[in-house]
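What you see is the complex with one protein chain gone and the rest in place.
Moving on to chain A:
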């Protein structure tokens, strides 16, 4: 709790604003055009996700960066590419799951999200990508309490 109060970094502040926006049921347009500001907020939030194995954020470990996130507002699509720390990273799928959960929280539901490992960055690139983009597998994985706990630790440990 104390950490949360002392940690007056912009990410906490930004996240609150972001949630308020998406919860607005009386938005003017069916598709709210995202401004650059919102995209940067999302990036800050994603970059702050804790790596499953190390006490550092995905940004600190260069797993994710501003350049690895592409948003097409017109089509309502988001593409995220992330770079696992090592070629045989077994946590690649967990990182992908964390990204999915966070994106679902922060982005309007009609946005379509594709998550991939950066080309050449993982030994099982194709199979990891296939798994991360199979929503049935993702849904089932998140129903697994052990996996869900790990994901929650990565996403919310900063708030503890």
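We adopt the following convention: a contact is a pair of C-beta atoms (placed from the backbone, for glycine too) under 8 Å apart; a residue touches a chain by one contact, two chains touch by 3 or more; residues count from 1.
FYI, contacts and distances are computed from a predicted model.
Trainee: Among "Probable cytosolic iron-sulfur protein assembly protein CIAO1 homolog", "Response regulatory domain-containing protein", "Serine palmitoyltransferase 1" or "Eukaryotic translation initiation factor 3 subunit L", find the name that the UniProt record gives to the complex chain excluded from display.
Mentor: In UniProt, the chain excluded from the picture bears the name "Probable cytosolic iron-sulfur protein assembly protein CIAO1 homolog".
Trainee: Going by the touch rule given at the top, which residues of chain A touch the chain that is not shown?
Mentor: Residues of chain A in contact with the hidden chain: 109-110, 112, 130, 134-137, 139-140, 143.
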